[in-house]
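Only a single protein chain was left out; the remaining protein chains are all shown in position.
When the chains are written out, they are named A, B and C in that same order, and each has its own residue count from 1.
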Amino acid sequence: MTSHSLGRFLDQYRGAGSFLSVCLLLILVMFGLPLFVSTFGLLQVTILAVMSIFALSQGFVWGFAGIMSFGQAGFLGLGAYAYAVAVINYGDSTLAVPISIILSMLFAAVMGYFMFYGRISDAYVGVITLTVSVILFQLINSTSGSQYRIGVVELGGFNGIPAIPPLNLIGDPSRPLDQTGIWYATMGGLLLVYGLLRFILMSRFGRVVVAIRENETRAQLIGYDPRLFKLLAFVTGAGIAGLAGCLYVNWAGYISPGVFALTMSAQAIIFVLVGGLGTLLGPILGAVLIQWLINTIGDQGAVDPGLGLGIILVAFVLLFPKGIVPLVRAAIQQVLTWRKRNVGSPLLADADPLQSGAE
Amino acid sequence: MDLAGLIAFNVVTGIAMLCLITIGLGVIYGMMRIINLAHGELMMLGAFTCVIATEAGINIWISIFVLSPLVVGIIGLVLERTIIRFLYGRILDTMLATWGISIGLTGLIVTIFGNNVRTLANPAPSFGIGEYSTSLYGLVVVAVAVGALGSLFALLRFTKFGLILRATMERPGMAAALGIKPDTVYMATFALGSALAGMAGAVLAPISGVSPVMGVAYITRAFITVLGGGAAIVTGTGLASMLFGTIDELVSFKASPVIGSVAMLMTAVVLIRILPTGITGRFLRRSL
Amino acid sequence: MSDHNQKLFGRRTVLKFSATAAISALAAPAYLRQALASETIKLGCIMDETGPLSLEGKPMAQTTKLAVDELNAAGGLLGRQIEMISYDTQSTMQLYTQYAQRLALQDKVDVVHGGLTSASREAIRPIFGRARIPYFYNTLYEGGVCDRNTFCTGTTPAQTVNHLVEHGLKNWGKKTYVLAADYNFGQITTDWVRKFMAAGGGSVVGADFFPLDATNFSSTISRIQSAAPDFVVTVLVGGAQTGFYQQWESAGMKSKIPLASNVFGLSNEINSMPTSTTDGIVTCYGWYPGIDTPASKSFVEKMEKQFGSDLTGMSELDVTTYDGIMFWAQAVKKAGSLDREAVLAALESGLSYDGPGGAVSLDPATHHTIRSTYLGQPKDRKWQVMETFAHQIPSDSGGQCDLKANPRLNKQFTPVI
Partner (left out) sequence: MTSPNPAPARKLTPLLEARDVTMKFGGVTAVDHVDLVLNEVELRCLIGPNGAGKSTFFKMLTGQLRPSGGSIRFRGNEIGGAHPHEIARRGVGIKTQIPNLFDGLSVRENVFIAAARRKSVARATAIVDEALERLHLTDIAGREVGRLAHGQRQWVELATVLAQEPELILLDEPAAGMTKVEVERTAQLILEINRTHAVVVVEHDMQFIRRIAKVVTVFNQGKILVEDHVDRVLADERVRNVYLGNSISA
């Protein structure tokens, strides 16, 4: 084995190792937690998992594709409303789930085509996504008359849609999931999304997406059409947000235009920023950490959660713009390199993990 | 006919309000290429300053035109020195940081004053247009907007400070060549933009009410007006306000305020798509 | 003040427990938690105590506290003390479902009083229905809810809006314009106005709906002027929308077109706004602070004594909240247990009592209250009662809601125009 192929082997091995350990951890939590936690406790952690999926959508779009979406909540909301409308109309969640994902993706495709094929610069993409999510919020918020209905479902405007049935076993509406079932479904969704994103990032498509983030001009000069790749990445992210929306409704049993609000988009951005831009584990950790923090601050009532969130956001931008996971990873790497130097193995020095997607 | 007069008055007031909302953001964006997402909260602070000052017995006009700009200008200065200046040249990071400031300021004011709406008595009487009547305060808003745009134009066109600002805008190195630190120019610009935001918030307070979360309602509007207007601050803000303000008011009158606001935002999205550099990025490039 | 602190402290300890639920719940065996739960009777309160709706919500939470303290001072219920578990939903819809689930699943309360907007009621009503916890919605609303598990003690359009419309038709003219909050309360109430106007030979010439954060009413004021109605009915909710009244006055409209409202005054407007803005706006409620009966006066005194300067304006909402808790307490005593079926049966047995708003009885068929309502208007920061309507029936469901005969019914009846 030559030194460089060993290096490559180690790259892949380490990538796969961390991937497997994260999966294992998620599976452990998924099946372990219901043994110890009450139904209400499960309800509390289910929202953390939902937010993790939402954070992964933002993490992929922003961290890997370099698209600054300030309106990711728009897709969360579309997915949520699509699920609610579909599941009540069909009386069965089997089709409602794909509908919620696909609707978000279609909307993102139209919006993405509009933005990326119009040579709109990065900051303006932020503006447009933000504006569109505000438009969605205002529109849905003003649909409270009984004339605004899709099938049998009144959109309800500010009121939202109450009493939305949860997921049922595929094809069998007579067997809805209970709280524990929804927990499994949500964690299953999280695992699926995590695995899917890891797969995408390993694939050529994912590598090109990352390359375009790194240097759009170079990618173009090589022959890749950045508009297409950005569009596809944006649509993928929207689909994931749509799934998160669908699971969010399952968690809450109720949906209101609040899901479209700017604070939701802001939260996703904070999750990613705190956890680590350009990683997959980061957004998950960020979501769990920050959501838990919001709940805790919100509960004690003396200080508005916004104050804490704002300070965290500014502090991370100024002090740790890369977020927790890369920070920890760099620290670990430093220790490893130091040890290696002492042991004197030159082979491993080149074996940086793939910068793009490994944790 | 009278009705047309009333609607025309509303449209002009709407345009003036949009100008006022936008101008502070426009100064900061135009000069520094920083999208200040805390702009709405700076307006909120201006409105709060005004409410607290008038409650303490200070004359409302002094509160609006002296205290609010002063207080918010100083707050802007502090923010620039402690946070923004470390992020120059990183447009997305400044967006994130100012968003953090925005959320934090809202949270701070909620924590101190509670999340309630306060009202400020309207200091102007009403007047009639034929058989219709409306508040004279609209004229105040128009006058302030015209005054603010005019003085900004004069500042840029006729003063040394304006020359330096324009030079720095063209090329950051220029200011250094003139013997002025770009750092100082940026600091002054951010403070000026903040002060304008503070004044705008105070001027609009008697119309809109004052609450810690009021900033959100303004930021998107200000944002799209700045980007729609393009590089020339005075002309761009003026033209974009005219376009968006007219659409908003007319559609609001015909349909409803929500549809009006949606129509305005849609126009903005389409405009930014067609003219990514804004109206003055394409036309009237030499204007200020 | 000390009472208030105590309440906060109590709430925090409860919440500290719940915040760490994910961890601490692991440790505490199920039977232990059950044992702790059975010591007190748990009354859940879910209310917007902060945020734009707090002007309405906070006094209601305070009233709940007052009522629970009174009951406890009188020895509690069934020999047990009542523990009030209160959550502040901060005027945020998302928090309603979150806290409702917490009340139902974790705190396992025996009854819930709360919910301010109709939107919040519709969000949490199904949760308590599923959890089989009796739910009291004590806010005046658009009427028509027909659900065996839910009791509504606030006034409804059939008791108030009809009188406002009659007053308008008689004194002002046949054309009206409605401004309403854009959610089910505003929409359905507007339909009621349309129905009552049509019945009286008048018409609604225009209706505008606003999101709760709307602050600029200039285009609407122009629209109203161009429609030239004889009077305007406002169904505007929350702190932001109260800005309308000042803009109305500063546009010089106050002297031109009269206003009637079934919401104005609920958020302390008569103290927070200039009298020139508020005086003369005609309203209709189940209670006004100025009502000159011993029960009414003593209620005001008790509230002022307990909450002092922390109390910001009182309204029908506080009285109906008080009524709701008293009816529940009466039913528990009568049932002799906290069992849901027994309590519901007792509630449906035709309870009545003399509350601050006069004689009130709980209608077994609709689960709404039969009570007196009053027409009133502000003058110099005081309410003037103009007219009294005794024994008002909550007939909003047009007789179709009879939960005694048809307990499985669960829907909201809306006006048919």
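A few points about this structure:
What we mean here is this: a contact is a pair of C-beta atoms (placed from the backbone, for glycine too) under 8 Å apart; a residue touches a chain by one contact, two chains touch by 3 or more.
Keep in mind it's a predicted model, so treat the numbers as computed, not measured.
Though it is not drawn, the left-out chain touches A in the full complex.
Contact with the chain that does not appear here is found for just one residue of A:Gly41, A:Gly189, A:Pro226 or A:Gly323, A:Pro226. For the chain left out of this panel, the touching residue among A:Ile102, A:Ile120, A:Ala211 or A:Leu327 is A:Ala211. Seen from chain A, the chain kept out of the figure touches residues 3-4, 7-8, 11, 204, 207-208, 210-211, 213-215, 217-226, 278, 350-352, 354-356.
Convention: only the chains that are shown with their structure count from here on.
The touch graph of these protein chains is complete, with an edge between every pair of chains.
Centroid to centroid, with C-alpha atoms defining each point, chain B and chain C lie 39 Å apart. With touch defined as above, residues shared between interfaces to two or more other chains in chain A number as follows: 138, 141-142. Counting only residues that touch two or more partner chains, chain B has 110, 115, 256, 258. Put simply, chain A touches chain C in their complex at residues 36-41, 43-45, 138, 141-142, 144-146, 156-160, 162-163, 252-254, 256, 258, 295-296, 298-301. Across the complex, chain C meets chain B through its residues 50-52, 54-55, 90-91, 182, 208-211, 213-216, 218-223, 225-226, 238-240, 242-243, 246-247, 249-253, 256, 272-274. Residues 8, 11-12, 15-16, 18-19, 21-22, 25-26, 30, 50, 88, 90, 92-95, 97-98, 101-102, 105-106, 118-119, 122-123, 125-127, 181-184, 186-187, 209, 211-212, 414 of chain C touch chain A in their complex.
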